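A single protein chain has been omitted from the complex, and every remaining protein chain is retained in its original position.
And now, subunit A:
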Amino acid sequence: MSGSRELILGRVRRALADVPEDETPYEQAVPRDYGERHGERTPAETVDLLAENLADYRAIVHRTNAPGLPSVLAGLLAARGARTVLVPAGLPSHWLTGVEQVADRAESTPYELDRVDSVVTGCAVAIAETGTLVLDGSPDQGRPRITLVPDHHICVVRVPDQVVSSVPQALRRLTPTRPMTWISGPSATSDIELERVEGVHGPRTLEVVLMSEA
């Protein structure tokens, strides 16, 4: 094992014999004159763009405020006919009412998750320009697998606080070492004659609730 380590590193060093010792260091070697974001927007306009791009990639977008959230969630779950809902440990308990809640436990098997109808989570950050939700496994989001196995995912985004304009801004807010899932619309494939089909393995329905404070 270690034999090949030295072998490969040796090959690399010989291959790079032409690279001078004093080459431009990383900090100066990469020009960063691309944009920090694309376009000027107020926070409200940024939220609108998020909603637009989410919908463009076929997520279903709803808007409400904090007091209205429980009834919106109850309505969405009822409309779907969901009998059981998977709930990450840190999800505010007053968000869900009148539906059987299944706790996300470390020992629950993929088979158990497969039997749950829906899952409700928060998110870490949402990116307006790309219509992306980033989940980083925080307590209100739970383990990555719980938003993967059930067929219906409702994600609550606190607006405007959790919304950024661009990918560079999102990366700056995130902690690299947390296990992360970036979600942009429901799972999709175009593998058969380039015809788009939603929901190959992830949830086939992605609903996003944009929740303002008041």
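Keep in mind that, in the parts below, contacts are C-beta pairs under 8 Å (C-beta built on N, C-alpha and C of every residue); 3 or more make two chains touch, one makes a residue touch a chain; residues count from 1.
By our rule, contacts and distances are computed from a predicted model.
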{"item": "Chain left out of the displayed complex - its UniProt protein name, from \"Xanthine dehydrogenase\", \"FAD-binding protein\", \"Polysulfide reductase\" or \"LutB/LldF family L-lactate oxidation iron-sulfur protein\"", "value": "\"LutB/LldF family L-lactate oxidation iron-sulfur protein\""}
{"item": "From A:122, A:160 or A:185, residue that would touch the chain that is not displayed", "value": "A:185"}
{"item": "Residue of A:30, A:79 or A:214 touching the missing chain in the full complex", "value": "A:30"}
{"item": "Interface with the unshown chain - residue positions in subunit A", "value": "1-2, 4-5, 7-16, 18-19, 23-24, 26, 29-35, 38, 53, 57, 106, 109-111, 114, 127, 129-132, 137, 143-145, 148, 167-168, 171, 176-195, 197, 199-202"}
